[in-house]
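Please read the structure below before turning to the comments.
Up next, subunit A:
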Amino acid sequence: MNGAPLPDGKGALDLDGLTKRYGEERVVDAVSLGIRAGEFFSLLGPSGSGKTTTLMMIAGFVAPDGGAIRVDGADLTRVPPQRRGLGMVFQNYAIFPHLNVFENVAFPLRARRVTEAELRPRVQAALALVRLERFAERFARQLSGGQQQRVAIARAIVFHPPIVLMDEPLGALDKNLRYDMQVEIKDIQRRLGMTVIYVTHDQEEAVNMSDRLAIMNHGRIEQVGPPGDVYQRPHNAFVARFLGEANLIAGTIDRVHAGEAALRTEDGTLLRGSIDGPLEAGRAAALFVRPEQLALGDGGGENRMHGTVARRSFLGSTVRTQVDSGRGVHLLIDMINAGAMRMPEPGSAVTVSWSPACSRILIG
Partner candidate 1 sequence: MKPHRTTLLMLPAFAMLGCIFLAPLAWFFVHTLLIDSDPSDLRDQLVAVLASRAMLRAIVTTNWISLLVTVTVLLLGYPIAYYLANRRGFRFTLVVFCVIVPYFTSIIVRTYSWMVLLGREGLINQALRDLHLISDPLPLLYNQFSIVIGMTYVLLPYMVLTLFAAMKGIDRNLLLAARGMGASGPMIFRRVYLPLSRHGVISGALIVFILSIGFFITPALMGGPSDVMVAMLIERSVEITLDWPGAAVMSLFLLSVTLLLYAVYYRVTDVRRLMGTV
Partner candidate 2 sequence: MGTVMSTRRGLLRGAVPAALAAPMLWTRRAAAAQQLMVRTPGGAFDEVKKRTVYAPFQEMTGIEIVPVPSTAAKLLAMFKAGQVDIDVIDTGDDSLLDLEHAGALEAIPYKDFKYTNPDDIDPSVRMEHQVGSFVYAFVNGFNTTVYPVGKEPKTWAEFWDIKAFPGPRTLADMASGAPNLEIALIADGVPMDKVYPIDIERAFRSLSRIRPAVPKFWDTGALSAQMLSNREAVLAVIWNTRVQVAAAGGAPVAPQWNQNQVLAQAYGITKGTPKLDAGVRFIDYSLSPAVQARWLGAYKAIPVNQQAYAHTAPELMDPQTNLPWTRSKGFRNDIRWWSANRAKVGAHWNRWVLQ
């Protein structure tokens, strides 16, 4: 993994069939995960997918109805939160308003009865790590959102927990600051080598920061893997759509051959793509391909469709073109915005092509 593990390699987390019910509803449904020591791991999903409840069960604030939580092999399922020794960064920081920055950061150490002599340098080191040395005497209300966030992080790491839990820590920050903080958090995590479990609904954030991520939906894990893998090879349409833009072209399996299948679209076009497991011909399926894999013209690859340019939008560094190809198929094509490049006008007929290697046939 990218992060250098803690010297003693601590911080591995195992979730085994973790379940939480509220009434009839299973908000977390048999979630099993193995998170390695030193890993930056994101739980990504829409709101209500169970990611925060999962995190709260790991922290100990919510009691699971089933399953087990193990840290470095030790069962923590019934251990109260104050004895789990995990760091936590809350969504709205949870900075103590009656304590200054120094005392906020010192709080976990005082809870552990660290001596005054030892406490001061440790707090100062934690503050230095988040570049807040000069703000030690300030109170939360005198700090900006980003500074408060850094206090929360310093407080979560000051007692060197093997695992730090973060619950949408950047949700309240504006976009530019959010990117800077992503870099900063990632940097701290790398330097300290701790395990981070990071809950977010922002897919860009998860992709940027994570060593691996889990996509959650309806209390279940849809897919786990490194962001690039999940992005390129989603297991199903939900994951494909949730992580970035996706073209999904409906059809039926025409034939299957050696890890590859051909899909016949409703207008009869045959498109090829890779498959994960065995599939039988005749099944309804969809072909998935990312917009940046498509090209206008014949040069993109063997999969081809024809249509009319419907609209074009500039997204800064990229240009997105929508091509309508009859029978309700709308293809999105992203191209690098290279200035002088000539783009077909809306209304003109075009061919769209891409490589079967970038395409996947998905069921469901």
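On the choice of candidates, all candidates are chains of the complex that A comes from, given by their letters.
As a convention for this text, contacts are C-beta pairs under 8 Å (C-beta built on N, C-alpha and C of every residue); 3 or more make two chains touch, one makes a residue touch a chain; residues count from 1.
Everything quoted here is computed from the prediction, not taken from an experiment.
Visitor: By the touch definition at the top, subunit A has one partner among 1 or 2 in this complex. Which number?
Guide: Selected candidate: 1.
Visitor: Mind listing the subunit A positions that touch candidate 1 in their complex?
Guide: 59-61, 80-88, 90-92, 94, 96-99, 107-108, 110-112, 141, 155, 159
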